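Note that one protein chain of the assembly has been removed; the remaining protein chains are unaltered in position.
Moving on, here comes chain A:
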């Protein structure tokens, strides 16, 4: 099959010539100018083609094609990751403490200071290593892709990418990626062109033509390449994608090379069977890799705030250490010196030298810093890391986010940002490949003033569906609200809803073909069978268009579709239906559609297009040839495309398709008959988010054509900057007096579930910005089809006016923009009390100016206040810039999502970068923090996992702070009872185990498994997500509250123990307590308190939580038993502590009970009051879920849901709500008028 198809393509055309303008364009002189640099520094690269072995040794040794994205290697891992670890202040502090533990300053044993540090650092480093290992595996995967490379004797064999080296001749097949930067030698096309998709590099979806040198284009067979020997001299590796300077010495001649001959790594070969190329840049030298920047390590907002909390704790620590030091000094000077039992005079104990109390005080200060170090949660970082890794695992495993089509699931590539997912406020999204599939479907058309393919708006459908479900509720609510009119109203409303439904569903302007309604409606939203064609209308299908009244216009309409394009047919295997390939998928959709309407475009030669048409008069299929006279290509400024063809009869036609406004401007007087109807249809289509094109034609007299042809040819051959202008002018001359035929609507197919997802995200209060490289119209269409734009939305279009643009004076442009922005802002201020939202559309050029210093703030102010912002025609760099500015200006968490390499900048710049891993290309994914196979999973990722993780991590940090304060402060209080001498109340081992075993697991279970509400409820009430952006769970109020809670709890624990155990005997046998007993009992209270505290924090108990919480408490007793059973040389004061002394004393247990209860009471009271009187959203949802057991009250549930939706301005449901509102008002008015007519009728009177 490839063999045969190749032959046909070759024989058929050199269809690159179709690109009339480009072909005749004189080669740019720029590259020649640069050639003189060759050999100079920066341009010194020498590639010996087909002799890769010469590049394995010096002096032309270049790196292999292995590309690595790992952070570390075996050697650098230890120093680098250690350095990373000790960038955290807390870790540095603990390192210092560990070092000091080897001096006499330390209050604890060495092991108790060193062991936790090693443990903590070890775990973090392990995590780093595992993450890097995954990166390595991914690299391995990329590097072991295979490509055909020449191995000699004219044979090509598979080689992995990493084995390629500079100079290799390789063969790349259709739809394969280029493994490195190649010099393009030849392709399967005879004229030596190939099509390249560079989406991964710059995000542009249209195919680009690359052209090889004339000298090499003949070598397009495997054998011929073995003889090929050439030398390339070119620039050194650089990241510039659009320039290339070099020359090829081949057969004693030197040819200049330009970017058209260079195929870049990570772009993809399209529409071309194969190409041959020589590797000129490999691996790290390639432009794609040179362009990739190492992803910056991102830290979540919570973690940054956590640092502040840690600093706060540090200052607290500093303060109490200072208090300790000063007190020691005073005690030493005035009191201790008299305590003869200390015998301070006998030796100079550095800590207790009454002669120099200041020195001793200072020593005590350093010592206290370590002693109270338990205030600083050493294990917080490591616990957070562990928790995040586990959270990541759960995110990755979520089956709801598994895409069956691509067999991929969500991957969290870094675990640092899980909780950041719960705080996102602005989403910056790419369009193509992210929201849309880059597939077009022919959906509707309007021919000769009649719309086909159904004219029901999708919104109406959704509205009627929703009204249907809430008809009951609606009726009830009317019943309740105004009982006086209830009778009439309810009757009317029920009946009228039926009427409206009918009106919506069945209302056709035509009134004919009632029978087609139901199948038509049922097909809405279904996948079409034919790719690119999702159209059903019995009036046109199955050749019934023949019976339409204005047959000529219909035929012409189909001819425009079939002829006005740049596509080529590709033979499909079995059927007589052809497949098409074209520059844009839109054209493919038209070709497919015209084929369905029996206007099959089936052959193209350089100058002729052949259609198989159905002749309505005879009913037979006839072949008709059209000679192509000219092709006036599409450009973003022209916004139209025309072909001039001559048919067999010698008639010359101009077929034109283009943007409606452009076409409407160029209509002849007699060509406007359908304009009004078409315009109406177009606006309907546009509201549904379809991309529309108007079709028109014109019959040209031969004489006029000849005249014009001479003008045009002259323009074409002009060399110089005015050429484009001349060409434009020439085409204006012929593209006039058009006759409008109609319009077609193609749907830029959205990815599955995108509108619903966006709807949920909008309900969750997220703002969405669309940043796309595509043109404005497309972007706006997508805005509509995602329901981000609505008809009643006020749109601000910010773009540079023509004059300002041509003058290209920065100042003028700035003023122009400022004026626009201020105008818009005024409008916004005036209308801000109304609830109609605003949208802003800004294009790349305007953006360039808008993001400069003078205008930036005004622009952002306006943009931030808009519900939806579209930036079109933006470059990758601008995307990144916008992201950064939005992030900086608003200070809100931004999330960037994209799929191509052009989104990399933005993905890296945003607080969270998400790459779509669905289709192809790894750049975005490699740069991202999370990769999703589909956009729609963003909903679950944010609303469920983000929300959960945010709460988990914030609760966890707060609890951590709390528990360490509880422990740390008791140490301090005890100091007050020991004349601040630095004695420790607890055994070293208690302290070591406290963070490692006794309290670590429950908090990890909190961090991993806590759920305020289940995932279903999260998704049903997206507005619950708003808690995250508002940061109510990690607000300073809460942090301080928890710190106070810790202080109070520690006070209660310590004082209660002191008073209960002071002086009198604590056992029946009359024994009094010593320091070991006090320590043991106090510590028991702490363990109980902190573990019960977490039980109060957790609202979701699985057996794991139970096991961990109660297990932790139990493990304390087990530890006491085991420790007490060790010989006293090891257990010291803990020897037989539990068995002999405290365990058998009733006081011990009673103290534990009361102290635990009392120290938890403040928090308990707080949550009780909050829940009963000031509940938060999640509390109410929990209650609703809880009480649902007793009464399934769907109505209440639904009311809450709609309430939660109320504040949403954008998204599908907002649109549907608006529609329902509108319909209801309509109904009401009708009811009134009916009522009035009834009451005023004589019969009634």
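Please note the rule applied: contacts are C-beta pairs under 8 Å (C-beta built on N, C-alpha and C of every residue); 3 or more make two chains touch, one makes a residue touch a chain; residues count from 1.
Rule of thumb we're sticking to: contacts and distances are computed from a predicted model.
Q: Looking at UniProt, which of "Basic helix-loop-helix (BHLH) DNA-binding superfamily protein", "Glutathione S-transferase theta-2-like", "von Willebrand factor A domain-containing protein 9" or "ALA-interacting subunit" names the chain that isn't shown?
A: The missing chain's protein name, per its UniProt entry, is "ALA-interacting subunit".
Q: Which one, A:534, A:954 or A:1023, makes contact with the chain that was left out?
A: Selected residue, touching the omitted chain: A:1023.
Q: For a quick check of understanding: of A:174, A:672, A:1185 or A:1230, which residue touches the chain that isn't displayed?
A: Going through A:174, A:672, A:1185 or A:1230 one by one, A:1185 is the residue touching the chain not shown.
Q: Going by the contact rule already stated, which one of A:349, A:403 or A:848 would touch the omitted chain in the full complex?
A: A:349
Q: What does the interface between chain A and the hidden chain look like in terms of residue numbers?
A: 335-336, 338-344, 346-347, 349, 351-352, 393-394, 397-400, 462, 465-466, 469, 756, 759, 948, 977-979, 981-983, 985, 1009, 1011, 1014-1017, 1019-1021, 1023, 1026-1027, 1030, 1032, 1056, 1058-1079, 1099-1105, 1127-1129, 1132, 1135-1136, 1140-1141, 1145-1147, 1150-1151, 1154, 1157-1158, 1161, 1165, 1167-1168, 1171-1173, 1175-1177, 1180, 1182-1188, 1192-1194, 1196-1201, 1203-1204, 1206-1207, 1212-1213
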